[in-house]
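Shown here: the complex without one of its protein chains, the others still in place.
Right after this comes chain A.
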């Protein structure tokens, strides 16, 4: 039974493509079967965990299952470059991540363009944060900045990946605070936090979610959110400290081009409804996420704004001229 299930899941993706040709159901009885939710990363990460939390409520609302699958590789590029080949009937949706979908295709060919992704809903973000060990001599953000001023480049910060949310955050921070730090990219947040806990780096560019998972061992110096996170009422935001930084890793969902407008709207409504569920809200908050609603109608403005912000940073990073 377990076997047949795994094979069914493994091949489910192929079946969806085949089925896509045959159905173009009306929006009101959408969905009338399981929806495949492709995560362009491996299992166990934040994209996976937040998708798993949505799973239950999707079923409650629609009566159909949300089947999570993984298509990792190339920091998401493998999945996104295949989205346009998938069935455009709403029964295949894919996780969409900022700043990845903007920064990845900049200045190079990774098999997809930002515009290829029809984002229909963005549902939360993990705010950027600077983390230090509990026993760190840096008590405040100012301590860290001072150390970086005294010896440019000597303060080391780990983070996940190059041209990633963490890398962008560090670049922006260096600009705003006018300091030079050394950013050391790791493969994933888990490896970055390990380097922090092991004392190989002095601080880490992470998220509120990382602090939530390692509450007993780390503390945050500042959070790049608009307000203080309810889990960490004592940690100031960057804005409070005078640095205009709000951002992090944003997550949403996209469908292939050509998916009917009304189906996209329906999907947007379903996921908005999930976001309104108090139990879901509580669970997301406990893990350190910050919920937000960017429904289909506001998506273009949201993406345009993000594009503007990240383009400036990309220039600074040397990604584009």
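The rule is short, and it goes like this: a residue touches a chain if its C-beta (ideal position, glycine included) is under 8 Å from a C-beta of that chain, and two chains touch if they have at least 3 such contacts; residues count from 1.
Basically, contacts and distances are computed from a predicted model.
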item	value
Per UniProt record, name of the chain withheld from view ["C4-dicarboxylate ABC transporter permease", "Aldehyde dehydrogenase family protein", "ATPase" or "Acyl carrier protein"]	"C4-dicarboxylate ABC transporter permease"
Touching the absent chain when the full complex is considered, from A:43, A:236 or A:260	A:43
Sole contact to the chain not displayed, among A:61, A:176, A:195 or A:309	A:195
Sole residue of A:174, A:213 or A:265 that reaches the chain not shown, by the stated touch rule	A:213
Touch list for chain A against the chain that is not drawn	1-3, 5-7, 9-11, 13, 38, 42-45, 48-49, 52-53, 55-56, 68-75, 77-78, 81, 108-111, 153-156, 161-163, 182-187, 190-191, 193-195, 197-201, 212-217, 283, 286-287
